[in-house]
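Note that one protein chain of the assembly has been removed; the remaining protein chains are unaltered in position.
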Amino acid sequence: MSRGRLRDLGFGIGRLRPGPLNAITDVDGVRVGHVTLIEDGPAIVRTGVTAIHPLETPYWQDNVFAGVHCLNGFGDVTGGYWIRESGLLTSPILLGSTFSLGVLRDTMLAHPMRAGVRARFHQPLCGETNDALLNDGLAQALKPEHVVAALDAARDGPVAEGGVGGGTGMVCHEFKGGIGTSSRQVSVQGQAYTVGVLAQTNYGRRSDLRVDGVPVGLEIGYDAAPSLRRRDEGSIIMVLATDAPLLPPQCARLARRAALGLGRVGGLGGNSSGDLMVAFSTGNRVPALPGAVVGGLHMLPNDQMDPLIHAAVEASEEAIVNSMVAAETMQGKEGVVHALPHDLLCAAMVRHGRARA
Amino acid sequence: MSRGRLRDLGFGIGRLRPGPLNAITDVDGVRVGHVTLIEDGPAIVRTGVTAIHPLETPYWQDNVFAGVHCLNGFGDVTGGYWIRESGLLTSPILLGSTFSLGVLRDTMLAHPMRAGVRARFHQPLCGETNDALLNDGLAQALKPEHVVAALDAARDGPVAEGGVGGGTGMVCHEFKGGIGTSSRQVSVQGQAYTVGVLAQTNYGRRSDLRVDGVPVGLEIGYDAAPSLRRRDEGSIIMVLATDAPLLPPQCARLARRAALGLGRVGGLGGNSSGDLMVAFSTGNRVPALPGAVVGGLHMLPNDQMDPLIHAAVEASEEAIVNSMVAAETMQGKEGVVHALPHDLLCAAMVRHGRARA
Amino acid sequence: MSRGRLRDLGFGIGRLRPGPLNAITDVDGVRVGHVTLIEDGPAIVRTGVTAIHPLETPYWQDNVFAGVHCLNGFGDVTGGYWIRESGLLTSPILLGSTFSLGVLRDTMLAHPMRAGVRARFHQPLCGETNDALLNDGLAQALKPEHVVAALDAARDGPVAEGGVGGGTGMVCHEFKGGIGTSSRQVSVQGQAYTVGVLAQTNYGRRSDLRVDGVPVGLEIGYDAAPSLRRRDEGSIIMVLATDAPLLPPQCARLARRAALGLGRVGGLGGNSSGDLMVAFSTGNRVPALPGAVVGGLHMLPNDQMDPLIHAAVEASEEAIVNSMVAAETMQGKEGVVHALPHDLLCAAMVRHGRARA
Partner (left out) sequence: MSRGRLRDLGFGIGRLRPGPLNAITDVDGVRVGHVTLIEDGPAIVRTGVTAIHPLETPYWQDNVFAGVHCLNGFGDVTGGYWIRESGLLTSPILLGSTFSLGVLRDTMLAHPMRAGVRARFHQPLCGETNDALLNDGLAQALKPEHVVAALDAARDGPVAEGGVGGGTGMVCHEFKGGIGTSSRQVSVQGQAYTVGVLAQTNYGRRSDLRVDGVPVGLEIGYDAAPSLRRRDEGSIIMVLATDAPLLPPQCARLARRAALGLGRVGGLGGNSSGDLMVAFSTGNRVPALPGAVVGGLHMLPNDQMDPLIHAAVEASEEAIVNSMVAAETMQGKEGVVHALPHDLLCAAMVRHGRARA
């Protein structure tokens, strides 16, 4: 159901090379699963959940270092206190609707207990953006079994984008948004590293939308694709993954750079936006259960981080754009949210001197 | 069901004078409501929810300034990002079980919509501590209607303490804990102000317990009151209220001082503790709905804050102690958690030179 | 000695209207003073200090609300802890060389005592970036009297830009940088507000430089203006002022948005960059000396902040660009740092579809 990606249209963002999938799953071990709920009665349901496993092993066995950033706080991410405290991501990441954040969190908390595995209490990392424009949130269509299904559905390989999973009912720059992803590969002292980003996009005004610096939002205007509501509402959750061996403060550095990528697309961190970023590194594994001193950890020196910083900004920018390029027009609770018109986007890019690949 | 309070035993904490109720409700407008669930079958249920309204007016009309602090992050408080961002508490505060944090949060989010009132989206402030020792959390006994009932039950006046509301299944310093409260009155330049604290206590080792500096935990030992589990687990949530006109950073200052009171009782912020504090001031009101510039705000100068800081530390300390003095022995899921023995407590105090009032 | 400003070349940034001076001094009461030291012997000195008074009244009488943000921390700003604690800016802001931060800070601390005024201890807000490429920092040319002279020289009206004051020896995107400023005017519910930015720019790679989204750094290349050193080093300090009545957390919100403006110019927050932002509001005044409750404070509702957020991003972007447009080629300690070539800049803008005003 995706309409393709920015690079399918002949354009890219920045100067670094994407990974083979140009997706967060280019980072080895990262797995993504979506559950999408579309119902037209009795309630208009346009919602879902996206699960991201940081590793191919269960989270009750291995954890990874992580860091968080909040550009603007009208939104919520559960479990952020523990990441700040411990530097560890101790659960998969779940993204969904603001109406269902509690369902995501409570289900995730009880998950190992219900699965009968030996696990200590963990702090579920769950994020939300508000799909009230297209989804009847009070219908509470999302149930614990959907959360478990998304966890179970997670796979490596290509990632579905647009109006799927947690992004089902989301709106970005007044176009249909949702889930988008991208990646970059960099070389540091002869060693290849990947940075991948997955974003659930639900923010922004059309007039601020830029693609690779081109003011496409202003160029496209409202004639071909009217806007259901002209306000800067909503939020964005951005998840960054890398296989570079980063310690927790270094993960937080990457998370902060996602905000720069967001700013380049035209995100301003509006008042009623919950702009939250989490970054994790699979370059070290920390046993989840209490035990002996963990040895053999690695750390990329801070002085070598600039390529990763660059990669984080570029991949963040392209992940957001991909969410809009992929998403299809959707009819929902309050009306129609139009897809970003590919032809007008391309025309604007060319008009502003961007060469088509 | 409460066994009384520390001052009923003839002892107090510190040098400042408590308010008439020695409770958070000494701050005008603050209202507290509990719902307690005790069931012995099919599941062993020892849980509940405590609601704190900061004002006598609805939260969808008036908000108050607030600030948060995290001493240790193995726990969660939803809505903290928005307080940090805006300096405003935009919802009542709900305290409950770690198994039900999501129920609290989702119910609170949808509350104004379901009530049919005109309200913007808000960020529910909900906190949790882990009642797994006494409560079968997987039974998910707490339902949205219990949350609404606690919100509706909130009243000014005396506050029930011990194993009630969100504190029902909690354990503190290996004694039965739960909800405790205290307050202090101070005079700043001739103006009287009140600082009130309500704590949901669920942390600590017995050997670290101190009351007014007296090592009562070591003195009481384990003979008269065995411990179900000798580990520093669990968490504490502390809510501070004041009628002094504090701006958001000043509220955060008070929140940080609650950690000092906790430290004086013997809280060390253990690894698996979620020690989260929120402070709000009723000294200014901010309309909840968008509107014109808010005028007529007041601010106590920072230079005048020392008495409030002092009050916050003392009231925090006494609120925690009150939770244990009040709580009765409880039989639950994993066994019996004993009440703090009043006679041994008093004997230890006297032995260490504390005069009985 | 300035070569003019971006708008003199026929280009602007964004959609909002600048103030009459397009400078931080468009905010009533804000005053800026520079002292510039250029010496060619015995040491090569290219340094100075820039002073910013937030109000037309002395800082020992009136303070303003403020907030800080750190995008990347390889740099320092003294006094930031107090702003976070109190929400107040209690001193003028001084910007200078990394070699002289201590001179700035110690001089500012003792300033009221030496001036014989009755004042409480304050926390000097001083920032630095590293001018080692052009300036012989070990010569320690900057003395306390230069700091006092900059404080005394501060005036309203137009602000000198480029290689002056604290920006004398700075390098930005491998072009000569230094001091740049810009402002925006917005209307909120019929009330006009101004946001002004002053930046001391000393960061970035040429290949990342963008002006209004146009990749001018790549377009200009190195032929016409060789680079003394091709690395992302150095830092940026950004000061934001507004007359909108913002409380401390709201000031911090503006400070965080300056990072978005920086990101749009091509700042990535490189590892060895100290990217620190401070924002203050002159919309309320708080007496500096201890006293009674401060009344009559105003607060722009958070819901009305979006135009200010937009203004902060645009003015930040243009302030940085202005620093490079204004700065002249400078010969210094390690060689020549070239000015941004105006003709090539303009050609690149036109080539990418930007209309010349």
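Letters A, B and C mark the chains as written, and numbering starts fresh at 1 in each.
Assume contacts are C-beta pairs under 8 Å (C-beta built on N, C-alpha and C of every residue); 3 or more make two chains touch, one makes a residue touch a chain.
Treat the numbers as computed from the prediction; the structure is a model and nothing was measured.
Only one residue in the set A:G204, A:G217 or A:P248 touches the chain that does not appear here, and it is A:P248.
Contact with the chain that does not appear here is found for just one residue of C:T36, C:T78 or C:S323, C:T78. Across the entire complex, the residue among B:R210, B:R285 or B:H338 in touch with the chain not shown is B:R210. Only one of C:L276, C:M299 or C:A348 touches the absent chain when the whole complex is considered: C:L276. Hidden from this view is one chain, which touches chain B at 15, 71-72, 207, 210, 212-215, 232, 253, 256-257, 259-264, 267-272, 302-306, 309-310, 313, 351-353. Taking the complete complex into account, residues 84-88, 120, 189, 191, 245, 247-250, 253, 286-287, 290-304 of chain A touch the chain not shown. Touch with the hidden chain on the side of chain C covers residues 70, 72-86, 98-107, 109-110, 113-114, 120-121, 123, 130, 132, 137-138, 140, 272, 274, 276.
Following the convention adopted for this analysis, only the chains that are shown with their structure count from here on.
A straight line joining the Cα centres of chain B and chain C is 44 Å long.
Averaged C-alpha coordinates give centres for chain A and chain C that are 33 Å from one another. Mean C-alpha positions place chain A and chain B at a centre distance of 35 Å.
Among all residues of chain A, those that touch two or more other chains are 72, 272.
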